[in-house]
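A single protein chain has been removed from this complex, and every other one stays in its place.
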Amino acid sequence: MKKWLLTLLSVLVLLSMALVACGPQEEATETPQVAEEATEEPAEEAIEEPAEEATEEPAEEVEEAAGALKEVPREETLVLGWSIASPLGVTNPWAVPGYTHQEGNTFLWEPLYWFGIFADEEIPWLAESMEYSKEDFTELTIKMNPVAKWSDGVPVTAADVVFTFEGQMSDEKLPYHGQFDQFVESVEAVDDLTVVVTFKQPAPRFMFEVLMLKFDTGIPIVPAHVLGEVDNWNEYVGDLDMPHSGPYTIVSWDNNQKILDLREDWWAVEAGLIDTPDVKRIVMFNLGGQIGQNMDVVAQRIVNNEMDSALDMRSDLVKSILEQNSDVTTHAGNNPPYGYLDWWPNSLWVNTQLPPYDDVRVRQAMNRCIDRDTIDEIVYEGAQIANVYPFPLYPGLQAFVDSPEVQALIAQYEPRKFDPDEAATLMTDAGFALNGDGLWEKDGETVSGVINGFEGIHSDIVPVLVEMLLNCGFDASVNFGDNAFQNMVDGEAGFYMWGHGASLKDPYAALELYHGKYSAALGTTAGSNRWSRYDNPEYDAILDEMAPLASDDPRFHELAAQAMEIYWRDVIDIPIIQWLHRIAYNQTYWVNWPTQENLAAGSNGAFWAHTGQLVVTNLKQAQP
Amino acid sequence: MEPVLKIENLQVSYYTDAGRARALDGASLALNAGEKLGLVGESGSGKSTMALAMMRMIKPPGRIEGGRVIVGDTDLTTLTEDEMLKTRLEKITYIPQGAMNSLNPVMRIGAQMVDAIKAHDKSLSKAEMSEMSMDSLESVDLDRSVFKMYAHELSGGMKQRVCIAIGILLKPQVIIADEPTSALDVVTQRQVMETIDRVQETLGAAIILIGHDMGLMAQFVDKVAVLYTGRLMEVCTVREMFTNPQHPYAQALIRSLPSFDNKGVFHGIPGLAPALLRLPSGCTFHPRCQHATEICTTTLPRLEQMENGRLVACHLYSEQV
Amino acid sequence: MSIRKIIERLLFLVVVIWTASTITFFIPRISSRNPIRERFGQLARTGGFSPDDLEIIIESYNQKFGLDKPLWEQYADYIGSIARLDLGVSLYQYPKTVSELIQEAIPWTLGLLVVTTILSFIIGNVLGAVAAWPRAPRWLRSIATPFILFMGVPPVLLAVFLLFFVAFRLKALPLGGAYSIGVVPNQSLKFYLDVLRHQLLPALALIFGTVGGWVLSMRGMGVTIQGEDYVLFAEHKGLSGFTIFRDYYLRNALLPQVTGFALALGNMVTSGIVIEQLFGLPGIGTVLYNAIKANDYLVIYGVVLFITIAIATLMVLVELLYPLIDPRIRE
Partner (left out) sequence: MTTTMISQQEFLQPSRVILFFRYLRRNPGLFIGFFILIGLILFTVIGVLTIDSSDAYPLSVKPKQPPSLEYPFGTDFYGRDLLAAMVVGMWQTALIGVLAGALGTFIGVALGFISAYFGGRLDNTIKGVCQILQPIPVFLIQVVIAGSLDKRDVTIYTMALIVVLLAWMWPTLVIRSQVLSMKERQFVSVAKLSGMGDLEIIFAEILPNLLPFIAASFVWSVFSAVFTSFYLAVVGLGPLREPLLGNTIWAAQSQGAFFNGWWWWPLFPAIAMVLILTSLALINMGLDELANPRVRRME
């Protein structure tokens, strides 16, 4: 028996060696340069003094591994966890389908201005200045920073801005085509450093909404001398060497990670806008295709100091991280709710054109079924997250809701009130009756209460909402399927859990989501964040009057309060929660993360947002 | 002359859930070199058990519980497991019952012969072992080319010959052939039996032929031993058995054979053989025996030698001793 | 082995591929979902797309992917492209082709699934054979029992618990990923060992979760074989236990098992999908998992087809090569 046991063991050993050998072999094809070197070097090593090999080997291995890349110690490397889904090599911001800035490309591209939300500060960048040159907001003059240049040494000029704007105007596949089409009359380069934009109508918010990069909105400037040369910029991939103005360059990109190294000749340092960043290398570790999956592994990696930060997490997970590693902090330090307010408060949206949701009594009844105190208590451990507004309470908006006008409306409409009895009365008035299963029914049909949501980000709140609605007699259930989004777009019956990414400073952008002009008819596609298909001429008139007014105009405030009244009166959607970004910041290697106590560059702390560049370039190496 | 095979009081039991089954109880035999013994009995009478016990191949839940098997001057029951491995094929050999399936289908015949030699004598060279094997094949009237063939390429008779060739590879003193011709057609049966006969004569080995074909026995063996429920009932020469069986069971057995006298009439033995687990008391044959008396139901008769040297286990003849 | 048989088997292969492609083509079309709309709907999160623009983009892509053609035409195109070994383009990772995705992923899957299937096959069959071998010592025979019990543990469940205990609690092995963060793939021994360390837990989960099946079937087979006359005769020949075990018993008992190997690989894929995803390994399983989640239907088709073809080919190959190990089937 011993003999065959040995035979078996040796077979096992052989096979496990085969495993080692054949696992990564394919990498040879992906990085041929490295492969060539690797075959040469070990041979040399073997000849040279085998005795010392053992001690020398690790060092040499590292060198060898970095054959194509220079070696950067962990202390100078920032490791970020994110789900990278875009195809390898796509760096061109105009490639379609786009939306690659969240996956590390934000470190490549820069805007005219940044907006730092927590400092409430507009930060000039590629432009030295940008202002409306006519009082009625019909002309905008942009002065470029003369030092700015692309990574290939070509200066960034007014021509690039004109190219970028005109591209948006002409190409309907680009995301801001709609805005440019609506507002912009013409774009003109007065000289190398000056651009004048003429608007078709007053555009008091265009500069902020479109030209400044913040959160996930705004446009970066693209190089005219590169994209102007390609046949079809929508299909131009860009690859790793596409000239860009940002501080980092992608040096390695595979399915596991994207590695970006600091460009020593970054113009912004020369321009004196910023010190040379401490972060010499960014490793964006791919967490997998689905946002929000396996987050416990991500959390553990942060606890283990393997990662410095990752995408935002559910409250419990962040709490557990903080308990397990004292070097980790969050925007709110060690205190609940651990995060900062994102611009994406979530509502339960319904299609207001579709029975029974077209009946305001039904919508009000549903609102009365949501127990926002229980949500705070159960899902968010007592943090005040549950919400009654379609916008985040950033300072400007907090001031707005604190105004006596809005407070009076709250007292009148009690949007937060949980009252199943009132809900029952409303439903009975609307002609519904409870059936044998305890569900509201009319003409033999229950309310199709499927909540379309997104598992990675809604798996904590949606099941709770389902139960609340069920307990109240609505036939609720969950759909976390891939068709959830499409159901919203198509206006299928049911509820849609979705956010409002719109207002940051004043309520206009959020309120404008319900403008009748977006009220796509049944059977057509609703634009993003316009799921309610609300159509009310009274409301539209208010909004139209607001459009050309500056936010600090007293009339603007008056009109905004009127619109808010309609929002609550008609229950256009059912606001559920403020959206928090709970991002763990590991301070073992890096400090100066943007937090409540330390604004850093004043941006929010999401490294994946457009302002991620500000987060990373302001990090400081931790002093051991 | 000293017998080449001596079996003394061999006892085998199987232990089952329902209790102990005595599959072989006190079998004793002696065989001289060159002697041919036929071992007969109904199915389940313990023939194969006896053969396996001689090879010391009884497996759990069976157990050899007593007695001795002496080949030449070696008592097999005292050997260690390793010594016994060497003894098989070298001193005592077994030619299996189901020759159709007794050869490994995925190994060449030669390889199956060589590994047998190798297991006993590692000193031989490969060529020597091949040569030995092919000689052995020739001695059973097979072509030397069979060495390179697979079992499925051979006919039934050829396979049986291969088994014989393997059995006599190391020129054993005792050969046990367990129904070597079952499943063969009559002509082939005869050829195979003749081969065994010739081989045995050349080797001068003693042979035990197991089977229930009395006709075949009559032609090839010198002596016959009758087994019933694991007990030897009678041992005598072939001639005596066919002309004058003594034990009532042997008589019934002979009577049940088709012959010219009773053609067309089938004489079965009345009743069924009892299950080993529930053997009747006394003589195990008594429930089926026409001559049973009081003593038969209580006392087990012993195998005793009669005047003419025959061995019979029956109370009818106890007085004769 | 005759040419005729080879042609017959190849025809069988073609029929299998055709069946699989037909199934994968028609089933997703039962539903009215439009993956392109869904994909662009997700993109619309950026905020800037107007509804009209979105419709225009969707329309142009529908045309591009032929979704506006009648069903039978789409089917014909699809079968045609399969015949040209063109599996189409990923919607989610456009312009990446499905073949490229598979190519990138397949080495990892080969490294994990195939090696674990082989290991599981070897360990399971040896243990199963030993378990049925009456002459093996009792303790050795009883080793197989826990493995049989592991049959009741889905590999994914095992993976979850292994991940927790070994990686989270003991911190003995990495939490996932194909290799350490920040390491660039290269040909050094260090890199290989790093990869091996990362593959260990998923491999363990897969092996432990699947060994039981082999143990069980081999045990059944072994019981049958050890009663065969040739094994008994081999004992009568005075062969040593090891020789009988290896040449007479194991060799014969293994034959029917070999034919099950290809199918076992198919079953391994089932667990592999989730396990690769769970450990963040960039293999075929992860590609498929993500495609399922994103309803990237061309990738789903492509991967399902690819796996089917691989398994069917392996089956046919095993069948054609089988005579090499079983002389009875030759000529």
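For reference, chains read A, B and C in written order, and residue numbers begin at 1 within each chain.
Following the convention adopted for this analysis, a contact is a pair of C-beta atoms (placed from the backbone, for glycine too) under 8 Å apart; a residue touches a chain by one contact, two chains touch by 3 or more.
Everything numeric in this text was worked out from a predicted model, so none of it was measured.
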**Request:** For the chain that's not shown, point to the residue among A:402, A:467, A:538 or A:558 touching it.
**Result:** A:467
**Residues in chain C touching the chain absent from view** = 12, 15-16, 19-20, 23-24, 27-31, 33, 132, 134, 148-149, 151-154, 156-157, 160-161, 164, 168, 212, 216, 220, 223-224, 226-227, 262-263, 266-267, 269-271, 273-274, 288-289, 292-293, 295, 300, 303-304, 307-308, 311-312, 315
**Request:** Considering the whole complex rather than only what is displayed, give the residues of chain A touching the chain that is not shown.
**Result:** 292-293, 295-296, 299-300, 314, 316-317, 319-320, 374, 378, 450, 455, 459-460, 463-464, 466-468, 470-471, 477-481, 483
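FYI, only the chains that are shown with their structure count from here on.
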**Asked** Which pair wins on C-beta contacts, A-C or B-C?
**Response** A-C
**Complete:** Taking each chain's mean CA coordinate, chain A and chain B are separated, in whole Å, by 88
**Fill in**
Distance between the CA centroids of chain A and chain C (whole Å) is 36
**Item:** In the complex, chain B residues that touch chain C
**Value:** 55, 57, 59-60, 84-90, 93-94, 96-98, 100-107, 112, 115-116, 119-120, 150, 152, 163, 166
**Request:** Give every residue of chain C touching chain B within the complex, in rising order.
**Result:** 134, 228-230, 232-240, 243, 247-248, 251-252, 255, 325-328
**Prompt:** Considering the complex alone, what residue numbers of chain A touch chain C?
**Reply:** 1, 3-4, 8, 11-12, 15-16, 18-28, 30-31, 34-35, 37-39, 42, 57-58, 61, 64-69, 74, 77, 79, 85-88, 96-99, 172-173, 175-179, 216-217, 235, 237, 252, 254-257, 259, 281, 283, 285-290, 293-294, 296-297, 300-301, 304, 306-307, 482-483, 485-486, 488-489, 501-502, 518, 520, 524-530
